[in-house]
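In this view, the complex is presented without one of its protein chains, the others remaining in place.
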Amino acid sequence: MSSTPQGIDVSIEDKRVVAEQPPAKGHPNTCPGCGSHYRDDELVKHLRMCPHCGHHFPVRALERIAQLLDEGTFIEECADLRSADPLGFFDLRPYVERLAEAETSTGLGDAMVTGGGRIEGSACRLAVMDFAFMGGSMGSVVGEKFARACESATAAGVPLVSIAASGGARMQEGILALMQLPKTVCAVDELHDAGCALISVMTHPTTGGLLASFASLGDVLLAEPGALMSFAGPRVVQQTTKEKLPEDFGRAEQNLRFGHIDAIVPRGELRPTIARLLRLFGSCGQL
Amino acid sequence: MSSTPQGIDVSIEDKRVVAEQPPAKGHPNTCPGCGSHYRDDELVKHLRMCPHCGHHFPVRALERIAQLLDEGTFIEECADLRSADPLGFFDLRPYVERLAEAETSTGLGDAMVTGGGRIEGSACRLAVMDFAFMGGSMGSVVGEKFARACESATAAGVPLVSIAASGGARMQEGILALMQLPKTVCAVDELHDAGCALISVMTHPTTGGLLASFASLGDVLLAEPGALMSFAGPRVVQQTTKEKLPEDFGRAEQNLRFGHIDAIVPRGELRPTIARLLRLFGSCGQL
Amino acid sequence: MASSDAEPGFRERLSKLAGIKSLRGTKLPAELERLQRQLDRLTEEETEEEVWERVLLARDEDRPYTLDYVARIFGEFFELHGDRGRDDDSAIVAGLGTLDGKTVALIGQQKGRDLKERVARNFGMAYPEGYRKAMRVMELADRHSFPVLTLVDTPGAYPGVAAEQHGQGGAIARSQAVMARLGVPTVAVVIGEGGSGGAVALALADKVLMQENAMYSVISPEGCASILWRDASQAQKAAAAFKPDAAHCLELEVIDGIVPEPAGGAHTDHDLAAELLREAVTSAFAELEHVSPDDLRRARRAKFRAMGVLA
Partner (left out) sequence: MASSDAEPGFRERLSKLAGIKSLRGTKLPAELERLQRQLDRLTEEETEEEVWERVLLARDEDRPYTLDYVARIFGEFFELHGDRGRDDDSAIVAGLGTLDGKTVALIGQQKGRDLKERVARNFGMAYPEGYRKAMRVMELADRHSFPVLTLVDTPGAYPGVAAEQHGQGGAIARSQAVMARLGVPTVAVVIGEGGSGGAVALALADKVLMQENAMYSVISPEGCASILWRDASQAQKAAAAFKPDAAHCLELEVIDGIVPEPAGGAHTDHDLAAELLREAVTSAFAELEHVSPDDLRRARRAKFRAMGVLA
């Protein structure tokens, strides 16, 4: 289901997200829900939802931005930020090599794209994660981009919309990756002190450090259908507790039932829903 | 077990507190726990705990104050406040008649005694309920006395210690009795804004409106062993849900287990425990 | 039964209520006149039957509920779910919507229209989780300076084993404490049954209004009767004794105004009932519009501080 073979290496609390899915039927454009196969342009047209069974395929960051924003309004920010290798980290391969490969294969500098734009005419800032870049893991660059997006939203007096898709913290940056949790939490507190809203959308998967930091701190928490939202991944939980997991363990539907999110929004309704929330939260300063 | 035959009439959410107890063995000084019988001076000496089985007998307000305060330090406040009869309430007997009878039998103006004093040398204000006065029900006088106790504590910059024993709101005062909930809640918020602490002790029973207002808002919540602390009384719950109630339904022990109180403190340890808390919260202004 | 003491304040507030409405250019003077006539009757004694009739109207199964009003008075409504802890209690609904073009946070008890919905919403009787949802939405409103509107309509907080184990009393107390701390304008309207602690948990507001046929009481008439008369069938007698109707609540200075209903009761015309509610609520918010957070808190606490009647 995922087009990112390295994804499995980098998520921490939920390292087997991919393995939990029905085994990919060879091609990323084959629906794991019903087996239908689509051309890429067909999937793009349908917002990467299966027209047959409604399965939500993963969406890359730039395509997500195109789905959500008024055409031609996106202005990217901080595109030049890149990870350093503070630990000189080397496992089976050096971290710098993994980074270079991810940049080549995704065309992105790191796992988050940020910038400003309009949705149904309402100005906002966006912070959109890309699972294809090392499993959407959060290291120094993701944390810094998110913090700057909060500051940019505050300066403009507009809400920040965050779209999460992440396996957790990026362990190749060690303790500095963990520090992106408090860093992004502080950024949300500053955003809130300025009176600006955070609208947080969780897509499959939003696990580990993301769920334990900014993604859970939205004024409104939305999730896509079926999105896995858990702090610990299903495999870790199973190994630890030896329990049989409930069928919808950690899924958006369970999270709604247990009171953790406000709504499950199918992808087709995401743009009008966010637009409505932007109008409700309005501007909170100069535009 | 209770020496207040009219108690059963006035508690609301928990109207059968007394009936839930083992039937009184004739005399209020006979222990319902083990059947031992005591002279009144024996019980006073033992803080009204059964020396044989540890059962906590009810304690009247002035005796409670004598148990807790340094000798000779109590100065009563607002002793002259009396209930009006705003509804001209008449059930089987007029409210004014019930009030007069309660005053005669208890020697108190209403179900709460307030004032200032010292515990192990630390100054505080106290608000102590007396279940013998119409089941410790809260009407306008109890609400007013509690609010004034908060104001007195604020003025003195000392903590307020509240000792609850109540069946709930006093229905003979109708909607005005219900309004003592928000009234006392506002008083606690003002006390807290002034930086003063509320130490709340719940004794058997603390139910209905008391639990749903100031008694639950203490910075520290203590309870005596076995004290019933429930919003709805066991009988009402049983009638509504038809369930068999757990054995310790609503008791302090259950409340501790479910995270609602900080500690269960046997009566013999109450004075030193409150004294320690007074030292920890200290003074918060002039004395 | 208005005592001579309460009389002046009562009259004064009634005319203030009328004043606000005409100031805002009410289009419904007939409703207001009718309400005035009803209130005039209070100087005479209301009969047991008249009080009971209102109790029955407050509980009428066709009476508009919270979501009926939400659909009619809010724009852009978005429902918020969950207490961020354990549950989403649908006996209480919450959300954001626009009223007069401004964003307002709505919190209200919700009974069910048919049996299935009634069970799902537990007949409007919330668990502690419902009050925790209310609190977190109030805090969201405070963070973004959204006024808060609460609609009160519950027989009471749910009296069950789990509800007690989850801390019903503490949740009701804390919900009030949060309302006492809010720095935004708050308006509460009792739109049906305002049952005891479960109701007041959402009603510690700058302006507390009652619909003409709503009731607001420390205990249900049946509960009162079974305790004091030892006979639940004496409910009618009990209701007359403790007077849960809007006019008496206004007389006792427990509420700040009465919202007129269509003749015959809100259930006869949901649209008109909603329009009358909308007018009353926007008038109340307009009065609070330019008051600072500190002044809002101060006045709100002072108002409740003064409630009660001493000898």
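In this document, chain identifiers A, B and C correspond to the written order of the chains, with residue numbering beginning at 1 in each.
Here is the rule we go by: a contact is a pair of C-beta atoms (placed from the backbone, for glycine too) under 8 Å apart; a residue touches a chain by one contact, two chains touch by 3 or more.
If you're wondering where the values come from, they're calculated on a predicted model, not measured in any experiment.
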**OP:** Please provide the labels of all shown chains that the missing chain touches.
**Re:** A, B, C
Subject >> Which of A:F57, A:F214 or A:F281 contacts the chain that the document leaves out >> reply: A:F214
Original post:
Any idea which of C:R63, C:H144, C:H166 or C:K243 touches the chain not displayed?
Top reply: C:H166
Subject >> Touch criterion as defined above, residue of A:T106, A:S122, A:Q180 or A:T203 at the omitted chain >> reply: A:Q180
**OP:** Identify the residue among A:I163, A:M229, A:I264 or A:L277 that touches the chain left out of the display.
**Re:** A:M229
Subject >> Which residue of A:M112, A:L126, A:V141 or A:I264 touches the chain not shown here >> reply: A:V141
Subject >> Interface residues of chain C (partner: the chain not displayed) >> reply: 84-86, 128, 132, 166-167, 170, 174
Original post:
Touching the missing chain, which residues of chain B?
Top reply: 192, 195, 197, 219-220, 256-263, 273, 276-277, 279-282, 284
**OP:** Extract the touching residues of chain A with respect to the undisplayed chain.
**Re:** 9, 12-13, 15, 81-84, 86-92, 139-141, 143-144, 147, 169, 171-183, 185-190, 207-209, 211-217, 229-232, 236-237, 240-241, 243, 245-246, 249-250, 254, 258-260
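Note that only the chains that are shown with their structure count from here on.
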Original post:
Line, ring, star, complete or other: which describes how these chains touch one another?
Top reply: line
Original post:
Taking each chain's centre as the mean of its Cα atoms, which chain lies farthest from chain B?
Top reply: A
Original post:
If you average the Cα atoms of each chain, whose average lands nearest the overall Cα average?
Top reply: C
Subject >> Separation of mean Cα positions, chain C and chain B [Å, integer] >> reply: 29
Original post:
Taking each chain's centre as the mean position of its Cα atoms, how many Å separate chain A from chain C?
Top reply: 41
Subject >> Geometric centre distance via CA averages, chain B-chain A, whole Å >> reply: 52
Original post:
Among the residues of chain C, which ones contact at least 2 other chains?
Top reply: none
